[in-house]
Structures are given as C-alpha cells and as structure tokens.
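Note that one protein chain of the assembly has been removed; the remaining protein chains are unaltered in position.
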Amino acid sequence: MSLMDKLLDLDQRIIYAMLFIALAFPILHPIVLPMDIQAYSQESFDFADSIPDGSVVLIEGGLTAATYPQGGPGLEVQIVHMLRKDVKLVFFSIGTETAAWTVTAINNALARLPAGVAAENGVNWVHMGYVPGGESGTAAFANDIRSVKSEDHFGTPIDQIPLMNDINMASDFAAVFWWGGSEGSIPYGVRQIVTPFGVPMTGMCTTNEVPNYSPYINSGQLHGIIGGVRGSAEYEYLMSMPGLALGQAMATNFGGLLWAFLVVLGNVLYFIARREGGNK
Amino acid sequence: MAIIVEGRIFGLIALLVITGSIVYYMQKAYSGKIPKLRRLQAVDVIDEILGRCVEMGRPAYYLMDTVSMDTPSILAPTVAAFQILAYTARRAAHLGSKFFVPVTQGLAYTIASEVVDEAYKAENKQDELKLEETVMYLPDGADRMYIINHMWSDEMAGAFFLGSWYHKAVIFTENAARVGAMMLGGTDTTHNIPFLVAICDYSLIGEELYALGAYLSEDPTVSASLAGQDIGKYIAALLIILGSILITIGMDIKGLLSM
Amino acid sequence: MQIPIILTAIIGILMIIEFFFPMPTAMTSLNVTLRSFVTIISAAALILGTLVLTIYHGKKVGTKSSEWYYSIIYIAAFVITAGLGVINVRDTTFLWIYNNMTSPIGAALYSLTAFYITSAAYRVLRARNWNSAVLLVCALIVLLMLIPVGAILFPPVVPIGTWIRSIPSGAGFRGMIIGTSLGIMGLGVRVFTGRQKEHLGIREERRKE
Partner (left out) sequence: MDSFLLGLIAGSFVSIGAYSVLIGDNPLSKFTEHLYMGILGGFIFATNWNYVKTNAIIPVLQGNFVYIFAIILCVMLLSRLNTDWLWLSRYPVAVTVGAGLGLAIRTTVMSDFLGQINATILPLNSLDNILMVIGTVSAAAYFIFTAQTEGPYKYVNMTGRVFLLAAFGVTYGQTVSFRFELVIGRLVDMLRDEVAMYTYAMLLIIGVGLAYGYYTKKIKWYSGR
C-alpha cells in the first residue's frame, strides 16, 4: 500500500485525536478574534427590545446539557434584558431535562441582575415546568394552560400564583421566545401558537437548524433567530454583557479550520490518486 | 359564526383536493387501472442488503431513531418506517438474515415487536425468532452507546436508517460505514438528511420515505395513491408559477390563498 | 380486527374537522381530553419499555449469558435511580444523579457527532461527480462563513454563503417540505382507509411471489 492510499484511508482515530487537540487548545489558551453581528440575531434582538414594558411574555426553555453551553448564556442575558424592562415572564418546557435547565438559566440570570430590578417568583416570572406530549402538549398548553398544568415547576398551585391570575391561553401573551436548542421544536410554536393565535415569536436554535427555519423568518412567522453559540455571543455583545458564549465562539474557529483543511486534503489526494490510477 | 374558521378556507380546499385525488386514483386502481410509477431504487436495495448479510453471516440493523408516537411531525415518518419494517422483517425472515431492531420509545417498541413477530409468523419461521433479542427497547439517548458498541462487536453488514432522524444520523451512519456495512438511509427531517445522503450507499429523500412503504405494498391501490400525491405537486407548481406571473404584472393572489 | 382501524380514522378525522370548522365547546374539550389521554398512554408505554429491558437484563444475569456482569451494572443503576425517583421526583440525590451523570454522558454522546462528521467529511466529501461537488462546495463555503475567523480570512464567503443559504438552499428545502407534506397526507389517507395497517401489527394477507 502506497503512502497515498494510506493517507486516503487514514485511520479515523487519528482524525478524532486531531480534533480533540484543535478544540481543547483554544479553551486552555483563549484567543479573541473580531466578529460582526448576523442579520437574524439583530432582528431577534430588536424584536425582543421592542416589546412594550410591563407586558407578559411566554418563554419555552428547550436547552439540555448538550445545548446549554451554547444557548444558556444567551437565555440568561435575555432574561436580564426582559426583567430590566419590567416584562413578566412565563416559562415552560416540553422536556423533563430541559425544564431543569430552565431553572438553571433563571437562577444564573437572577444572579447577574443589577440591583433594584424586581424579580420575584410568581410576580415577575413563573416557571410552569414540564409539559409532556411534544407538539400535542404544546397545542393543549396554548389552548388552556390549566388543562395540562395544575401547579408550577416548584409545586405551587397555579391559583396561588398572582402572575397567572389573568393568564390561561396563548393569546394572553405579547410574544413568545422559543429557546428550542436542538429539540427541533420551533415548528411546534409556529404551528400551535403563531398560526392559530397570531402571537409574534422569535427563538433560538442550534446553528445547524438555522437554515430550516429561514423559510419561517422570510414568511414573517418568526422574527429573526438566535443561532447557536455565535448567536448567544452576539446577544451578549449587544447587551454589553460579555460571558461564556463569546469565548467558545472563538474555539469553533480552530475546529472549523481543521475540518476545512481535511476536506481540501481529502480532495487533493483523491484527484492525485485518480490521475495516477488513470495513467496506469 | 362563520362555517369555516377564517384563514383556513384555502387550506381545507387544498386538503380536500389532494386527498380527493389520492382516493380517486386508489378507486381507479381498484377497477384495474394502475398508474405507471418510476422505479425507486430502494425497492431492490432492501433485498441486496439483506442478501449481503446472509452471505457474510452477520446481522442487519433496522434503526428508526426518534419514534415519538405523540408528536405529529415525528409520528408520520415513524408510521412510514413501520410499514417498511413490516416488509424488511419479512424478507429477513425469508432469506434467513439476522435482524436487530432497537426502539427508543415504549409505544413504538410494542408496535415494532408485533410487526416483527407477525412478519416471522407469515414466513413460518417463528422458531428462528428470539423476539426479545431482535426487537429491544433502549432508553432514548442510551441507545447511542449500545448501538455503536454493538455495531463494532457484531460487525454488522447491513443497516437501514429510516424514520425521523436527528443527530444520531451521523453517529450511526459513520460507524456503520467504518464497520463496512451497506446502508439504506431515508428521512424527512431537513437538518439530518444531508448525512444520510452523503454517507449511505442509497438514500431516500423526504417524500420518498413515505412512498417506499406504498411501493413495497402488493396492494395496487396503495401504490396508486402516489399518483394522487403527484397531483398535489402539480398544483403546487402551478400555483407558484401562476401566482408569481400574476404578482409580476400586479395581481396579488396571496390574499386569496390565506383566506 | 377492523375496529382499531376505524378508531384511528374516526379520531384522525375528528382532529382535522376541529381545526377547520368552528366547533361547539363540548367537542373541543373532548379533543383536549383525548390529547391528554395520549400523553398518559405514552408515559405508560415508557414505563413498560423500561420494565421489559430490566427483565431482559435480569434474565441475562440469571442465565449467566455472555458479558452478564455488565447487566448487573445496569440493574443496580436502574434500581437506585428508579427507587429514589418513585419515592420523590424532587429528591435531591435523584436530581444530583441526573444532573451530574446522565446529562454529561448525554452531552458527550451528542458531541460525538463532531468527530464522526469530521471523519465522514474526510472520507465521503470528495468531488467524485458534479452532484457531490455541489454538496461539497456549499458545505465548505457555509462553514467558513459561520466560523468567526472565516470572514477575516476570506471576506467573500459571507455574501456568497448568505446567498447560498437563502436562495438555492431555501428553494431546495421548500421543494422538499412541499413533497413531505404531500407524503404525510398520502400516508394519512392510506392509514385512515385501512389500506396500510402495518403499524398496528396487522399483516397484509395478499402477497406476491
């Protein structure tokens, strides 16, 4: 077997090791490069910023352990953003794990809140917790919250929560923020809340899902979207609250460059091998 | 009170026209007029993959990834995957190929085990079937390690990736490719179809996944329904082209469509 | 044998009618109840699944079949977690196990995709013909657009990538989405008319060969 063939059939474990090094290195030795704001992030931020003070907003927390490092910093900053505008927040999640991570986001955000901003559980925000049933569950929740939830995430009966007094369906909200992470659940919100109730919505998804939702953005069903860690980093930047997302955005540089290098290398070798094969 | 909910009139018309034409073609097939369909390569690939597994004496995996029975957008591809499973399991029983169907959701698990059980019964090979080893429930998430580990230790030779595929698409297909399996992949999820198309030997895109179940059916009325679906595509093309021409000359029909 | 098929059709058509026609409230609340039934049934099915899996591992230990010692780990982990959770789902130890064991493994497994995506790219993303060249070039441009440093190294990737992402890619996916929606409708008709019933485990009797 020639060197060329060996390189073309490179043992996959060598590639894995290279990738580990490329991604771990920038974390241990951070390097910050300049960046510009993407249009979708700006649109989403402007939409959130335009929500009238004092209104009530519905937030789906769909981040998991895997997606929290990307979306979490953005969600935390958004909670701070909203509470500073005196916007009331109603959270819910369509997964059990994501419901727990939503609590983490709320706690982290409250810790970062400037002094003097009201953030009382039950008055300024409430977490309705896990709503099972995926899209059917979302539909049921949007039609009649009390039909699926009798208590919030922490076990407080819904009738004892002041914020929930006048709220029982999707049309009671001024907007929806759908932090879908990688759930692929943004269409649930579009189909079960935006289409039937006409409530405007924006959201967050992982970078890979952005193109799937661009049709919804073009048709006006979604007001921009926060895409992955870079979207979060941009929200942090727009709020002037730099955090974890900005650092990670830089580490993707190295992984991306390695990937591009490998693809180019694979093709160059492939063409050389094909030419040699053709000469034989 | 309006008879039809506002904003959904055209939706209802579209639904009635499309389902109507599907039923029409099925009726026509019932009286013997069967539309001529383009050959779908995947139909032959199933036998090819299973045959290869028999030859090498190694198992074939039938993977469906996310099989939620309560989320409509996942349920549809899941039902389609079950239809193909019914055929594939039967061919596996017929050819004598080892077969493995891990399922990550309880309800879907009960269905899959019944489908496979019936397939083996149909071929009179119940005694060759160890149902609890062939169809296995694995908690969603934990199936990733189980399947990767077993792909290597079983040295599986064939794999089907059909259903609603999410991030596991690239994990399983790349491992299967490295193990040396022959693969058929197909899904309707837009974000993971690229991996199935790029990595698998044969792939089904979007609607083809739904069509394959109909192709495999021996009931001619079922495959005839595909001709009805084609009417929908003609309608879509017509509406888009006509609408765009009209809007260019100043007539907006968008309001009509969202009536 | 016909009853489940008829039941499927009735419930399905009910869901569709409710959407298009204004319904008396009694009807809507019936649908709401039915939907909550579905969530309860799927929860019960998951309980069943874990039980079957545990029985399987129990048998493996009982018969000492190959690699049975791993099954002990499974059973121990299952019994401890399930036990703590059944006593109290808000138990702190239960949640600790979840947050610190399950979540990291889940995240690590999810992130395995990064490695496989890279090794797959090296192996299959080769310009073998025009079709694969299209896929390869689009992937490369979009990746460079997305990594923050890409715009600095090759400034044109941002406008080109944005264009590819919104126009050709948008058009391709729209076509695919339209096709898929027709596929779902076709499937619905076939299932509701009882022509395809494999999902109920009912086998088709007429077969060629």
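All chains are identified by letter, namely A, B and C, in their written order; residue positions are counted from 1 within each chain.
FYI, contacts are C-beta pairs under 8 Å (C-beta built on N, C-alpha and C of every residue); 3 or more make two chains touch, one makes a residue touch a chain.
Everything numeric here is computed off the predicted structure, so don't read it as measured data.
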Contact set of the excluded chain (shown chains only): A, B, C
Contact residue for the chain not shown (choose from A:Ala66, A:Val126, A:Ile145 or A:Val176): A:Ala66
Hidden partner chain, touching residue among A:Ala105, A:Ala175, A:Val210 or A:Leu269: A:Val210
Contact set of chain B toward the excluded chain (per top definition): 8, 10-11, 14-15, 18, 35-38, 40, 69-73, 75-76, 79, 106-107, 110-111, 113-114, 117, 138-142, 145-146, 148-150, 152-153, 170, 178-180, 190-191, 193-195, 197-198, 205-208, 211, 226-227, 229-230, 232-234, 236-237, 239-241, 243-245, 247-248, 253-254, 257-258
Contact set of chain A toward the excluded chain (per top definition): 9-13, 16, 19-20, 23-24, 27-28, 66-70, 96, 132, 135-136, 139, 187, 190-192, 195, 206-208, 210-212, 215, 218-219, 221, 228-229, 244, 248, 251-252, 255-256, 259
Absent-chain interface as seen on chain C, which is shown: 1, 3-5, 7-16, 19-20, 33-54, 67, 70-71, 73-86, 89, 94, 96-115, 117-118, 121, 125, 131-132, 134-143, 145-147, 163-165, 167-182, 184-185, 187-188, 191-192, 199-202
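By definition in this document, only the chains that are shown with their structure count from here on.
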Innermost chain, taking as reference the mean of every protein Cα atom displayed: C
Chain whose average C-alpha position is farthest from chain B's own: A
Centre-to-centre distance between chain B and chain A (centres being mean Cα positions), rounded to whole Å: 29
Rounded Å distance, chain A centre to chain C centre (Cα mean): 19
Chain B and chain C, separation of their C-alpha mean positions in angstrom: 13
Residue list for chain B, restricted to those that touch at least two other chains: 68, 70, 167, 178, 190
Numbers and ranges of chain A residues touching at least 2 other chains: 12, 133, 136-137, 182, 211-212
Chain B partner contacts - residues on chain A that touch it in the complex: 12, 133-137, 182, 184, 187-188, 208-209, 211-212
Residues of chain A that touch chain C when the two form their complex: 10, 12, 15-16, 19, 23, 33-36, 64-66, 97, 100, 132-133, 136-137, 139-140, 143-144, 147-148, 155, 182, 207, 211-212, 214-215, 218, 230, 249-250, 252-253, 255-260, 262-267, 270-271
Chain A contact footprint on chain C (complex, rising order): 28, 32, 35-36, 38-39, 42-43, 90, 95, 98-99, 102-104, 106-107, 110-111, 114-115, 117-119, 121-123, 125-128, 136, 139-140, 143-144, 146-152, 165-166, 169-170, 173-174, 177
